[in-house]
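Pasting a structure below so you can have a look.
Removed from the display is one protein chain of the complex; every other protein chain stays in position.
A, B and C label the chains in the order they appear, each numbered from 1.
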Amino acid sequence: MDFGYSEEQRMLSDSVVRLFAGKETDVWAACCQMGLAGALVPEEFDGMGGLGIDGMVAALEIGRNLAVIPFLSTAAVGMQAVNLTGSKAQKAKWLPQIAEGHLQVSIAFEEPGARYDLDHLETQAVGDGDGYILNGRKSVVLGGDLADLIIVAARLDNGVKLFALDAGAAGITRTDYALTDGRGAADIALHDVRLQGDALLGDGAAVMAAVYDLGAAMIAAEALGALEKIIAMTAEYLKTRHQFGQPISNFQVLQHQMADMAVAFEHMKSLVFEACDLAMSKDAVSRAQAVSAAKILIAEEGRQICQHAIQMHGGIGVTDEYDLGRFVKRVTVAEFAFGDADHHIARYGKHLADTADD
Amino acid sequence: MDFGYSEEQRMLSDSVVRLFAGKETDVWAACCQMGLAGALVPEEFDGMGGLGIDGMVAALEIGRNLAVIPFLSTAAVGMQAVNLTGSKAQKAKWLPQIAEGHLQVSIAFEEPGARYDLDHLETQAVGDGDGYILNGRKSVVLGGDLADLIIVAARLDNGVKLFALDAGAAGITRTDYALTDGRGAADIALHDVRLQGDALLGDGAAVMAAVYDLGAAMIAAEALGALEKIIAMTAEYLKTRHQFGQPISNFQVLQHQMADMAVAFEHMKSLVFEACDLAMSKDAVSRAQAVSAAKILIAEEGRQICQHAIQMHGGIGVTDEYDLGRFVKRVTVAEFAFGDADHHIARYGKHLADTADD
Amino acid sequence: MDFSLGAADLAFQQEVRDFLKAEFPPELAAKSAAEIRFKKEDYDSWQNILARKGWIAPAWPVEHGGCGWSPVQQNIFDEETFAIGAPRVLPFGIRLVGPVVYTYGSKAQKARFLPGIVSNETYWCQGFSEPGAGSDLASVKTTAVRDGDNFVVNGQKTWTSYAHYADWIFCLVRTDPGVKKQLGISFLLIDMKTLGISVRPIRTLDGDHFVNEVFLDNVIVPAENLVGEENKGWGYAKFLLGNERTGIAGVGMTKADLVRLRHIARTEKRNGRPLIEDPLFQARLARLEIDLRALELTNLRMLAEGAQGAFPSILKIRGSQLQQRSVELQMDALGPYALPWQADAMEPAWNGEPVGPDYAKARAPAYFDRRKTTIYGGSTEVQKNIIAKTMFGF
Partner (left out) sequence: MDFSLGAADLAFQQEVRDFLKAEFPPELAAKSAAEIRFKKEDYDSWQNILARKGWIAPAWPVEHGGCGWSPVQQNIFDEETFAIGAPRVLPFGIRLVGPVVYTYGSKAQKARFLPGIVSNETYWCQGFSEPGAGSDLASVKTTAVRDGDNFVVNGQKTWTSYAHYADWIFCLVRTDPGVKKQLGISFLLIDMKTLGISVRPIRTLDGDHFVNEVFLDNVIVPAENLVGEENKGWGYAKFLLGNERTGIAGVGMTKADLVRLRHIARTEKRNGRPLIEDPLFQARLARLEIDLRALELTNLRMLAEGAQGAFPSILKIRGSQLQQRSVELQMDALGPYALPWQADAMEPAWNGEPVGPDYAKARAPAYFDRRKTTIYGGSTEVQKNIIAKTMFGF
């Protein structure tokens, strides 16, 4: 049993910290140069072959530093979708490009009205000679505004398949926008999009959940990093802010709220660690339960921490000029991306009920 | 709009207060003498013809004084079951006896495994000449340990009927016990109980809900009275108790917990008032929504108040020798009798969803 | 006990409804329904209608141009106007400075300032909060030094709502720095056009601009603009802060929020069923409706029984919490479409096409905006201190 970073993880963490502390103009390019884009890419495809915990090491720093980079969309979930479903040739084509930072990839699994239900899939693929024709709509595709390659889930005959679409292909309409935390996304409409046969990656059903779980774990880790900063900022603010002739950290009610935050944070941290540890595991049940557990705490207790932090800051906490709000918005995005609390509690609870032993 | 007691309610309240403050050896007999047993009995049957709010006036004092008397079982729900379903002759036979305090009546609606669902009814009545034969089991019948008359719900042919059973009838087996707050109850088994034809009161389906709602409103009012005392006791305790060289009421965390209690209490009080105001209303929908609303707050926020009160008392709060626990146990019984929080939230929510306007 | 409105109040309610039906501008109703942010011209348009009708100052005595309505009538009016989505009447003249002027002002001040408020010609803003003061309102650092017939004012105010709309500002200023902080404060009325005043916008978490910093740099204020006595300003401020009784719970606003919430919950789906039928969401919605009903009744109890003791604080605490929970649950109802940030789509000038359902754009901004409700107007923490004081009698 060991809850510390390995030597490699420590090095990765230090590099990311240094990079974010610097004044890079193109942060993602610098990240790619130090290997972050390939952190989770298998070694045989020019990556570092990292696992979920290695991804977490990066995600924590991304959250702590409010970095807006396509690590999650491209280097984690986009990469994993290709890696889990692609043929040897497809992987050889795309994964090294991802690792080098030359290709941005997004997953487009969710659809309007699906509300996190990956089985709710109306996008249709039909055979067309050697290739396929796709029609459908995808919603809130993270990184979809900048993606070069979009991994789309669609029904083909009676199965669910993943396809790799060139973002510039005819028939694709993107509506780009920013999320609450500033990262880009897009709604995507597919109208008679024609694909070559080699755009078919493979079976989607089980893989979608695996990819989605990795995304949930990574964004939970980002939120954990942001929450750590929120708690530290709030403690610091209470110490320096004076009211009624004393630092407001003297007020017992505020002291206890800080203590509540600390209690919640340490427990959340444990679950995020476990979720990330299992985020690339093939054991779908353990992975799903651990990821849902972490995601629920982030959504529920993370939100609580954010609300209390704003409250304890008072007026300054609700201004857009003060950094607190940016961290809070980062956590809020993590609440709603890759399944909200109710989605995960239902998934976790169903498994609990189905498997309760007697 | 007027939220104060009427002249009559003030008098009723004062009488009950005086009575409980006295040293009566037979409290219920004294209550009956002052008319409490007949407070809700229609005037034509020798009662005071009071409504839900009048019942509340009494129930509040019962809760404040931890009185163990069959007001709820006999004078409220037992009376109301007879009153709403009985023929003129049946009412003339039983209601004056109730009003005089010569008859204790309990309702036996719920059954093992029904979990507050009044439609879950397995007790069977079959015709037998001019009369009926009953078989079934009833659970947690409030006041069932001392009842002279038991109003039983049973299926007859395709309908649900209420029957009035003499508690001493052959075939009735009672298992008596005390509830957490000291009031008596019984589980009742009915094995080939033979009834005369005039034991049939009438249709049960709609009436059961009305009677049950009255019970829920009254026990919520009892709990409100108990909670008022709990809050007052706690405030008093904090003022007198010294620790670290000062009264512990100086600690801001405890001050804010008391404030939370006050906020919860005033809002609960408003809903209990409304629930009792509508508790004998024929408008089944308004009554049900108001009663469920009050019952939910009592169960959820009432429990919170109890837990915080114990916590703020520290060690003394968990001893059986100190009065606090008796009040807390009274509230706990009110949480589970006549439907728990989940029962009422489901009922309230279902109506909300069914009737949401667009 | 009687929970229903009496005949006179019912008739009043009908009168209000008839008036609103006849006079509330359809273009404001449309803006409200589409959640387009109201601007000065919108407030103006509605407040002018109310002023013409003589209904702009519900709580003021009739002699000063007010309605002289009872608290119950004021509450009816509040709820009815909120229900149709009317802009709230900006409170700074009507609810805040007006009563101070007619209670403590000189005859000349009454004649000068009150007509402009009830005719909706003069917009006011409130210069109480200062940087770093927070809940400690009496720690006023802005100074006013007597210089002949004038005061010279220097300092900074913050969280000044709608200062950019305002013609006048009412300020707490320190006129005696040598005494206990509550004793050296005066209450001064200042023309916003005076030389030396500048306004800097503060953008809030929802991306909107309604609060400002106000800088006062050697601002010359005629001494005749001093309200009441010098160094007695803290008393007037406490009067002002304690004066607002109806509307403290925000019942009307939260009711309107719940209408929207139910609409969203019927429209959104989870597992193919309307969200309102999802047991977890339904339970939360039910719980919120129940708490709102409790708040509404408790508010009515205060109106009927008088705003004594801890009552106003109790309503402020729960009322502000429900104002937060209602928009929080609206946001939760969206699921993935809570993610796009579309605050710009709430601006009248915006002409793009929002993504997701039409009610999505305002949800996250509303959630962030409402965090303020437990902070301003006496934070939840301050209100709890007050309640504890009444409970422990110290």
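To be clear about the criterion, contacts are C-beta pairs under 8 Å (C-beta built on N, C-alpha and C of every residue); 3 or more make two chains touch, one makes a residue touch a chain.
All values reported here derive from a predicted model rather than from experimental measurement.
> Of the chains that are displayed, which are in contact with the missing one across the whole complex?
A, B, C
> Out of A:Gln90, A:Thr180, A:Ser249 or A:Gln311, which is the one that touches the chain we can't see?
Missing-chain contact among the listed residues: A:Ser249.
> Check the options B:Gly52, B:Gly86 or B:Gly325 and report the residue that touches the missing chain.
Only one listed residue reaches the unshown chain, and that is B:Gly325.
> Which candidate, B:Asp2, B:Glu44 or B:Asp117, sits in contact with the chain we can't see?
Of these options, the touching residue for the absent chain is B:Asp117.
> Pick out the residues on chain C that sit against the missing chain.
Where chain C meets the chain not shown: residues 279-280, 283.
> Which chain B residues touch the hidden chain?
Residues of chain B in touch with the missing chain: 110, 112-113, 115-117, 120, 139-140, 175, 177-180, 182, 185, 187, 241-244, 248, 251, 253-254, 307, 310-311, 314-315, 317-321, 325, 328-329, 332-333, 336-337, 340, 342-343, 345-346.
> Write the list of chain A residues that the hidden chain touches.
That gives, for chain A, the contact residues 1-6, 9, 53, 235, 238-239, 249, 252, 255-256, 258-260, 262-263, 266-271, 273-274, 277, 293, 296-297, 345-346, 348-350, 352-353, 356-358.
Please note the rule applied: only the chains that are shown with their structure count from here on.
> Among the chains, which is located farthest from chain C on the basis of C-alpha centroids?
It is B.
> If you average the CA atoms of chain A and of chain C, how far apart do the two points sit, in angstrom?
Whole-Å distance between the two chain centres: 39.
> When the centre of a chain is set as the mean of its C-alpha atoms, what distance in Å lies between chain A and chain B?
A distance of 52 Å separates the two centres.
> Using the touch rule from the top of the page, what residues of chain C touch 2 or more other chains?
381, 384
> So which stretches of chain B touch two or more other chains?
Residues 252, 256 of chain B each touch two or more of the other chains.
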